[in-house]
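Complex shown without one protein chain; remaining protein chains in place.
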Amino acid sequence: MRGLIKTKPEPGLELQEVAKPEAGAGQVIVRVKATSLCGTDHHIYRWDEWAQSRIHPPRIIGHELCGDVVEVGPDVASISVGDFVAAESHLTCGVCFQCRTGSAHVCKNYRILGIDEDGSCAEYVRLPARVLWKTSRDIPPEFACLQEPLGNSVHAALVEDLTGHSVLITGCGPTGLFAAAVARTAGAGLIIASDISDYRLGLVKALGADHTINPKTDDMDSVMRLTNGEGVDVALEMSGNPSAIHQCFRYVKNGGRVTLFGIPEGQVSVDMTNEIIFKGIRVYGITGRRLFETWYRLAGLFKAGLNIRPVVTHTLPLERFAEGFDLVAKGQCGKVVLFP
Amino acid sequence: MRGLIKTKPEPGLELQEVAKPEAGAGQVIVRVKATSLCGTDHHIYRWDEWAQSRIHPPRIIGHELCGDVVEVGPDVASISVGDFVAAESHLTCGVCFQCRTGSAHVCKNYRILGIDEDGSCAEYVRLPARVLWKTSRDIPPEFACLQEPLGNSVHAALVEDLTGHSVLITGCGPTGLFAAAVARTAGAGLIIASDISDYRLGLVKALGADHTINPKTDDMDSVMRLTNGEGVDVALEMSGNPSAIHQCFRYVKNGGRVTLFGIPEGQVSVDMTNEIIFKGIRVYGITGRRLFETWYRLAGLFKAGLNIRPVVTHTLPLERFAEGFDLVAKGQCGKVVLFP
Amino acid sequence: MRGLIKTKPEPGLELQEVAKPEAGAGQVIVRVKATSLCGTDHHIYRWDEWAQSRIHPPRIIGHELCGDVVEVGPDVASISVGDFVAAESHLTCGVCFQCRTGSAHVCKNYRILGIDEDGSCAEYVRLPARVLWKTSRDIPPEFACLQEPLGNSVHAALVEDLTGHSVLITGCGPTGLFAAAVARTAGAGLIIASDISDYRLGLVKALGADHTINPKTDDMDSVMRLTNGEGVDVALEMSGNPSAIHQCFRYVKNGGRVTLFGIPEGQVSVDMTNEIIFKGIRVYGITGRRLFETWYRLAGLFKAGLNIRPVVTHTLPLERFAEGFDLVAKGQCGKVVLFP
Partner (left out) sequence: MRGLIKTKPEPGLELQEVAKPEAGAGQVIVRVKATSLCGTDHHIYRWDEWAQSRIHPPRIIGHELCGDVVEVGPDVASISVGDFVAAESHLTCGVCFQCRTGSAHVCKNYRILGIDEDGSCAEYVRLPARVLWKTSRDIPPEFACLQEPLGNSVHAALVEDLTGHSVLITGCGPTGLFAAAVARTAGAGLIIASDISDYRLGLVKALGADHTINPKTDDMDSVMRLTNGEGVDVALEMSGNPSAIHQCFRYVKNGGRVTLFGIPEGQVSVDMTNEIIFKGIRVYGITGRRLFETWYRLAGLFKAGLNIRPVVTHTLPLERFAEGFDLVAKGQCGKVVLFP
């Protein structure tokens, strides 16, 4: 089969023929119908410092996928050949404290698809049956493969209730865009989104944001005007940018909630007294998806009319992966979906 | 001024001229623009057993209102003449355990407008400043006066998160209808509503219910089919009907939530073992509105697009109150709004 | 090996020699050191209606146990020969909605040890590795085997915080006694316990209850006096007695919490309006133990000084099981522990 492989410890990826995987006990083989690019994949492509320390070539990349189950190994009860599935990319250990108490998303020992195991940028991928998520065929493949990254945003946005609340979303990359769509579907009373890219602010507007702010050209203090001087109930930090993090702390109201999802590079200097303590706020660090509560919730959101179409700005055959990474590098895209 | 008064301990109400109230310390006078009929008002009109034990004539009825502040007494800081307001109808004591710990909606000593104090079915009403809720003039009076009953449904529906969840609503009187509208705006994944009136099922369909069931003619077990055999995440009991209460317990999934809001007449026989305990569910008894969290939440819901227009089936001048009560008696209405 | 077996569909049990079980994939064999009697076992012993409909002889009974792991089957990573363990008695399916969302205690398909599978009233028992709970050898066997029923009480009592709160416990059978011990360790501000047996009220007093009430001879309204007319923050119903259920609803304060754990026979007639709805309370149906959050919590409670010694009123060798059941029948015991 064809697979997109980091063959050597250097920038770039190669599309090569490799052996099709086989299913062992508790495992299944999925014929990949669509797989989308994530920032992580881009780190691996560029071979930055993080990638050099984490990836051991050869490795097939890719962890956002959907496809058809074509083979089922021994001891698999819940999945059958022919099922249309997506997959949780965190391969959790099942025996640590976190796994045993309903917090497997922060499993102490989890492995990641496309990083620690061969991934989904290929015709076939092998997966443990327990991470598969049966998906309605009403959801087209270019959306179905996005359930993994979209789940991040569902988890980040809905760690507490949004209905009727005012929300600031800082950062309109894919997870920020998804968060806006989720907030809209969840009945947020006011959605303000900020980004330094007018292109992305256009996308978030199409997803239902009430107001957009480009901090390069606009005054972020308009958040206070838009909330009658109260500040927002909820701030979702989806950028990792230190300025945006401070804006979340500044513009959330006393007693409000800040969710941190975006990954800053390096340390961030925080005035804990005035930004967190005296405001009496709650701060959630969010990673991954709650297993499998987030996935069920997302299925419900699709039924409720969740519209992520504007986020899928580009679809390409797998062999044109380099074009995809160029788009990601330039930030001139929402999500790029590849079809193997 | 004119007021709708229970003048004698017998059925009926009279529209009479009475003295306009004056504002004491901490009080304001509101010129009523709209006031809607509640089941409670109908009990008083019919002079049933409950009304006979609770109401001491003469009493101006009415507790769902909006209007303009026309007079402000001493020691009122937060409200000004000219404000457009609705009002919380529970006049709480402010000093009991519940009031001091953020649960004033279950104040041990609260008095009710239109029952314990003269109410809003009149040209003017006197109210403590602290129960007023400033309302945007973007909301027309026939909706603004409905915030009080609508708040009941907001409280009942959103005592836990609905976003992405499946919901069964039993009973499509006004509070059930409102609950359906709230669930729709909140992004519920599936809304199933039941009632024995096809007229009301038509209204709930217009408010966004995905499926309606008339237990007289349809099989309630379709709830299981519609949820892939799982049952619903949430059941909202808005009817007070014993059969409906059992349906909520039956069709909620293990570990789910049942909210009880509808008031049954008399006792209800419950199989606690199988309906509650072994299912591991949570049951919430809901009354009134959280002060003032529910009101803020509702303001956000309106901004999110909450549409209650189909519920307001009839608007009448105050003097045609008898027509209003006839409609309520027949159940051929959503909400009836009177204009004094 | 010797096992205590329901051999025929009739009252009684027989201690017989049977084949020692062997461990399959994912399974282990435990040499039972202690196993305690539960009300369920007594139902099976008496062969009441429930038992007749549920148990298919031959069946070794018993589901509360501790012991040493003596054999480990293939594919078991987390347990080793020589481990001292207790066991979760609910053998959950792992694939249903509840199991996949952290609510396996209400798994739709669970099987129960000693009912659906051969149990622990024997020298050896076979168990899936995933239900085992490694236990500190600091905890003596007669306490270690009680973690399963004690976990019920931990779950029931701590479904919400008890620290600093006032608590009414109705029913001082073993789970009520355990609940009192848990409430004491959790820093409840006031613990009132009721039972119709003065013997059991003596036990609960020894476990730290501040006040005991025998509703046959005392006035239950003393709950109001003891709480300055407020009622309790939390009522834990551990008896299944309808009068006690009503007392929980009556004596919990507005906005409080009622936990239902005791299993009533038949239906209970409830005044939902005044007992639940207008009081604005939360009612939790509780069954089993949260997997494995409750078990971790319990380990912490033991470290915090949880003292259950007064509950273990009788220890007997397995062959004297009939004496144990006599004690249970008379209610003249706390927990009866058998040593195989």
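Per-chain numbering from 1; labels A, B and C assigned in written order.
We adopt the following convention: a residue touches a chain if its C-beta (ideal position, glycine included) is under 8 Å from a C-beta of that chain, and two chains touch if they have at least 3 such contacts.
Just so it is clear, the structure is predicted and the values come from calculations on it, not from any experiment.
**Student:** Which residue, C:Ala180, C:Leu201 or C:Leu298, contacts the hidden chain when the whole complex is considered?
**Tutor:** Touches the omitted chain: C:Leu298.
**Student:** Touching the left-out chain: which of A:Pro57, A:Gly285 or A:Gly331?
**Tutor:** A:Gly285
**Student:** Considering the whole complex, which of C:Gly164, C:Gly202, C:Pro317 or C:Gly331 touches the chain not shown?
**Tutor:** That would be C:Gly164, which touches the missing chain.
**Student:** Of the residues A:Met1, A:Val106 or A:Ile139, which one touches the chain left out of the display?
**Tutor:** Considering all chains, including the one not shown, the answer is A:Val106.
**Student:** Footprint of the hidden chain on subunit C, which residues?
**Tutor:** 154, 158, 161-166, 185-190, 296-306
**Student:** May I ask you to list the residues on subunit A that touch the chain which is not drawn?
**Tutor:** 97-98, 101, 103, 105-108, 230, 245, 253-255, 260-261, 263-264, 266-273, 276-288
**Student:** For subunit B, which residues touch the unseen chain?
**Tutor:** Within subunit B, the residues that touch the unshown chain are 25, 75, 77-78, 95, 97, 100-102, 290-293, 296.
The working rule: only the chains that are shown with their structure count from here on.
**Student:** Quick check: how many Å separate the C-alpha centres of subunit A and subunit C?
**Tutor:** Computed from C-alpha means, the inter-chain centre distance equals 42 Å.
**Student:** Check each residue of subunit A and list the ones that touch at least two other chains.
**Tutor:** Each of 296 in subunit A touches at least two other chains.
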